[in-house]
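Complex shown without one protein chain; remaining protein chains in place.
Let's look at subunit A:
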Amino acid sequence: MKQPRNYPKVASDMFFLQGTWASGFLGVMLIVQIIKMITSYFNGNEVNTFFTATFIASNIFMLVIGIISAVGFIPHYVSNGITRKDYFKGTIIGTIGLALVLPIISAVITGAIQLVINLFNLLINLESFENPLHEADNHIVADIITSVIFTPYIELSSNWIAAILVFAINIFTYYVVGWLIGAAFSRFGVIVGLLFIILGFIVVQVEDILLSISLGLNVPGFVDEIEIPIVISIVAILLILSICLWLIRQLTKRMIVKF
């Protein structure tokens, strides 16, 4: 008997399943966006672009589905005769796909909205996104909170490839962090799980700062003076993500399936 290659199947399953959830998520975001734009048409308020709105909300979305992945999918795959290793490899590949497709779709929808606005000459104030971290100078808790909400961001109109890539790296990081937290909870229970939430926050914060420094965005006060080229930042982020993935693999490698 030959070893079957199951991880490509897992990858496409995870891509399409999580993709279905993502389309539900984007659908809701689109409805919210339309409501906001209609309100803006009448009262003249500024509205974020769809790309900006989804950029912010996707973090939480990916964090949540990362947690679900760790908790729910190992039992599913193992009971279908798939190894934990194939689940692990497949999930990474499927999720990288999702992390790339989600910002692309968001960008396309943003373009379409812009087109409609221009076509009909609608008076809607689309606001450009400001990274407001400078307001939270020297305050680590506020830094952490704002960093979750306002992550390094490139305006779609300024450099769309970079904008999509930053979006993708960012949401993939959140997924990995959610996955790590979920894996730690299911393997070791609440106390260790809570420690991994702290670790997760640190990872997100470091990823944020690295990207922000390199992109010349506002950063918390304590790293204000540092300059890091973007290549180094990306290599460092990939390294951090690899360490997290390695940890996830260690946590899930021998995971017991209970029912």
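Keep this in mind: a contact is a pair of C-beta atoms (placed from the backbone, for glycine too) under 8 Å apart; a residue touches a chain by one contact, two chains touch by 3 or more; residues count from 1.
By definition in this document, contacts and distances are computed from a predicted model.
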Looking at UniProt, which of "Potassium-transporting ATPase KdpC subunit", "Amino acid/amide ABC transporter membrane protein 2, HAAT family", "ABC-2 type transport system ATP-binding protein" or "TonB-dependent receptor" names the chain we cannot see? "ABC-2 type transport system ATP-binding protein"
Looking at the whole complex, which of A:Asn80, A:Asn159 or A:Ser242 touches the chain that is not displayed? A:Asn80
If the hidden chain were put back, which residues of subunit A would touch it? 1-4, 6, 9, 13, 78-86, 253-254, 256-259
